[in-house]
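A single protein chain has been removed from this complex, and every other one stays in its place.
== chain A ==
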Amino acid sequence: MKQVIAFLALFISMSSIAQSTYEKGMNKGFKLWGEGKSLEASNVFERISNVEKENWIPLYYVAQINILDGFTIKEKTELELKLEKVKTALDKAKALSPNNPELMVLEALYNTVWIAFDGATYGMTLGAPTTEIYKKALELAPDNPRVVYCYAEWNMGMASYFGKDTTPYCQEVKKAIELFSTFKNETPFYPSWGKDRAEQIYNSCNK
């Protein structure tokens, strides 16, 4: 009996080491990202994804970090390389977790980077597919706050581009803010961003 307990103890302590390594690694990535070291952070998440081969979460952050960086890039070749990285990470993540609304949001944002970079070229070709991605995500997860808020922000962007009223989408943003406080997912390090930005947008709605 004691043997069994001992083995169990050993097993549990070993696995808890493994667990904490993942947590430690992920936390290190977030810390670097928080310090503005996005390249280092992306590298950390990439290394983790290389060990945690069945887990889409580290890949999600590789994609998200490089998408956010992509919005600041003005040079096409540099952007192509950066977004190539995003695409590789997203494709791998989608293979591990098909029909994942969180990944769909990133896919839509990936298109948005291209459109923000050169609207005349990519707006026409990527605009409608991006809307389709959001529509599908919304069908799968109508209560996911990021899906609701990002779709609303996308619609606002389109409306303001065409000189239309953006206020109809404010209600959607408000709904997203409510969803942020109720939305729960137990998966460790599950995406949780977006509330601050949604509140910012909602505040500017009422001005």
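Descriptive notes on the structure:
The working rule: a residue touches a chain if its C-beta (ideal position, glycine included) is under 8 Å from a C-beta of that chain, and two chains touch if they have at least 3 such contacts; residues count from 1.
Definition applied: contacts and distances are computed from a predicted model.
The UniProt record for the undisplayed chain lists the protein name "TonB-dependent receptor", from the options "Ligase-associated DNA damage response endonuclease PdeM", "TonB-dependent receptor", "NADH-quinone oxidoreductase subunit M" or "ABC transporter ATP-binding protein". Which of A:99, A:125, A:185 or A:200 touches the hidden chain is settled by the complete complex: it is A:125. Only one residue in the set A:35, A:75, A:91 or A:178 touches the chain that does not appear here, and it is A:75.
Residues of chain A that touch the chain left out of the display are 2-3, 6-7, 10, 13, 17, 21-22, 24-25, 39-40, 43-44, 46-48, 50-51, 74-77, 80-82, 84-85, 120-121, 124-125, 127-129, 131-132, 135, 158, 162-164.
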